[in-house]
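Heads up, one of the protein chains got dropped from this complex, but the rest are sitting where they should.
As written, the chains take the letters A, B and C, and residue 1 is the first residue of each chain.
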């Protein structure tokens, strides 16, 4: 390392393979995880192994995708702000032309707005091809804002970002209106696998999920989130694939659902705010290119297909780690023993959460 | 990189130095930031430069520190749960003995509990020396839980973590009850510096902060947070110093306050949930040791002093990036121009948020 | 009072008149307030008096209206849930026919949905004429749910209400997607009136609003709310006009904005979730009919016009009480003195909050 330029070398391993199906990809793939918390690898690895014991693997359903940027404009008063919203809605097609002129990959797919006093927050929603789309959305929002300030009377510049986007903050708006990929993952684990590989029962996991993830997070004052440790898996996956890992803040807001289905375990992770891309900032580093290629996310496909593939793999990875930790937590002392054990040797289980 | 073992080499630069004073450290220090988002470096760098134009620099006040873990126990009924809380409170000294037996660095400093139905969530609060304390807290909580299950009638194991801790989730409990270091940073920027180096006015920044960070985040449904992009600075600082960067989820919940004081700018970032350590997982990597040493956080000091120093440096780094971006956002087009400019050359300003 | 049937006689007074303008009504009207907290009357009365000192009075802008009910259906899996959402969106016109067959006043104006695991929450949005619309929306949702269960494969009954509506709970969804009337009120108070009638300055009120309503509520872990005591005014107005006053829970989520405009005070209350009606449950009681008539909300008008008029009067009433209390709070001891004074005589100021 010289004085000013260097790298932070975060330890990285490939684990898996994970078995994945659903409406985006049917695949078995290993995944790269970069982390300082080594227990994460065997934890995800155990989940991956379980996925391979099942008929359909982890079924990942992508239900939405969009990138957003909210601008803030100040109106003369609320009446003017309201009039502006009506004009903006009426000019949707014109505004989309402005967006298309910015980028061949951006498309305006929705506009939402909210007024508080004389302030108008306008949330633009775009599709952005294979890019996560932060910069593309900001560029397009900048052009849209310019267009609005020129064409709509009584409004003036407030901010290119009004925090109603919302980028890298845990809020409710992203889940409710959509930001990033919204992926639901599901895994049906046969009773025998629950017993032998997770050393627990479906009923115990379902009960723990209710008490810890739903009630516990609620009491803690959480917002739109009920899970054990999505943030751990997302961070490691994001670092290994060149993502802007600060997006784990909203990305880790998600809901784990577990059901005892006659002894089999239905286990599901819903991640409404997954922000990933296969092109853009950070993606041209050699190891990132190698990783994305190995994940099959640099193939010749329609724009957006590679990013969607990456999103479902990320979501499946989250499920693997979540399942493993939740199982471990049903057994008194197991998590602690695993951590102590792992100080010497990479063991089987789980990380904190 | 061989097949399974490698590193994710996140680009890292030192920026600064930052001028810092306050109740923990008086220093000028550069800081290492590892990120895929290169505009972050000049953004923090500009803030650092401004800190050096001021008399006291960034004044960082550490107001609290503790690491927590909440266990979950199931009681026969609420009456039993309530009786258990009274016994637990009465046994504080005994419980602290259990903690001290686990580690020479852990100390029990508080217990909080909450009952929902027949479920009892017990939140243990520890000091943990120079470690961030995740593992120390889990180890101690495991021992405490064992002690409680043996000594208090009518309760049984629920989970070693009940999500009332709360680790790596954005909730309200951490700020209200405390988790990690609680650091307030303040910087008083003379009017002339605001004009010449930030190209704006104190009034404009104060107004933007009200509208974007406070009202905008509120409308977005945020929880205990009002800032532009703390997550970006924290991620980069955490990666460069071997922290568990998934803690940016709660770490980035914080409040920016900006005031126009007769043309001078009062700018403050409050970070109630900063989780950092100078020993433990990730700290034995060569570059991490080098970075911590260069930051002056591996000196011979009382246990906890190095970690507190690291915390105030982290918080000051956040202020630098926040100030720079907020200033840029007051000028239409500046953020966008800076990003475009930086695609060719590392420029002066800011990253998204 | 006989044994089982009686009335709870809540003390009621008319205060005002309030001066109101905007896109719904231009009027001067007194308002009835029923409350056990007598300081509320002079508090609102002071605000009303101030409104009459201004040129335009309280300018109320109604920016949206809709009543919602979310049903919950269970799908075989997420894939099926996703397919169902696409069918539902495609059948919007058919679904609206189902709604129109339920009621001559209900109209389907939007459908939103969210999937978690295999659960599908469908949020129907209606206009409901002059009714607040709880029952109309439930009736229509019941019919829509029946239609969906018959026509869309793979889904079964979950609940006629999935708490994603959201009725009588403080959440983020109502403000973001809309529920009830969304009304912004604004009042520009000349500097001389601020001084003479509020005994304070615009700067002091603006500063207090930032610190108490925005930062204080944020630290408390509030959700989409920043005000001093909207709940007090809403409760009293709702009781006096036959509303379901449990809707103050979400109705009181709103944002106060105050600005010092060269010594004049810009004061605004945004109430995104005002649920009011002029027909339906509770509206046929004699005193309610009399009150609604006196408010001019039982006139022969287009369906919906009376309810919108009631909404802006409610919102203006909130502003009056909020302004008066905020002003009082800027003066140390004023609130307390007013309360003590009012124990003997109905005085001038404000209630708790």
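Just so it is clear, a contact is a pair of C-beta atoms (placed from the backbone, for glycine too) under 8 Å apart; a residue touches a chain by one contact, two chains touch by 3 or more.
Only a predicted model underlies this, so the values are computations on that prediction, with no experimental measurement involved.
Student: Considering the complete complex, identify which of C:96, C:128, C:166 or C:306 is in touch with the unshown chain.
Tutor: The single option touching the absent chain is C:166.
Student: Touching the hidden chain in the complete assembly: which of B:114, B:207 or B:334 does that?
Tutor: Once the missing chain is taken into account, the touching residue is B:114.
Student: With respect to the chain omitted from the figure, which of C:103, C:200 or C:232 is a touching residue?
Tutor: Of all options in C:103, C:200 or C:232, contact with the hidden chain holds for C:232.
Student: Looking beyond the chains shown, say which of C:202, C:245 or C:297 touches the absent one.
Tutor: Of these options, the touching residue for the absent chain is C:245.
Student: Considering the complete complex, identify which of A:7, A:193, A:214 or A:290 is in touch with the unshown chain.
Tutor: A:214
Student: Over the whole complex, note the residues of chain C touching the chain we left out.
Tutor: 1, 3-14, 32, 34, 36-38, 70, 72, 74, 114, 116, 119, 121, 134-135, 138-139, 142, 145, 157-174, 176, 208, 211-213, 215-217, 219-225, 227-229, 231-232, 234-235, 239-240, 242-246, 248-249, 252-253, 281-282, 285, 287-288, 290, 329-330, 332-333, 335-336, 339, 352-353
Student: Of the residues in chain B, which ones touch the absent chain?
Tutor: 22-23, 59, 61, 63, 77-79, 81-82, 85, 114-119, 171-173, 175-177, 182, 184, 186, 221, 223-224, 255, 257, 266, 268, 270, 272
Student: Contact with the hidden chain only, please: which chain A residues?
Tutor: Spelled out for chain A, the touching residues are 172, 175-176, 210, 214-215, 218-219, 221, 223-226, 255, 257.
In this text, only the chains that are shown with their structure count from here on.
Student: Chain A to chain B: how many Å between their CA centres?
Tutor: 22
Student: Can you pull out the residues of chain B that are in contact with at least two other chains?
Tutor: Those would be 172, 176, 215, 219, 221, 223-225.
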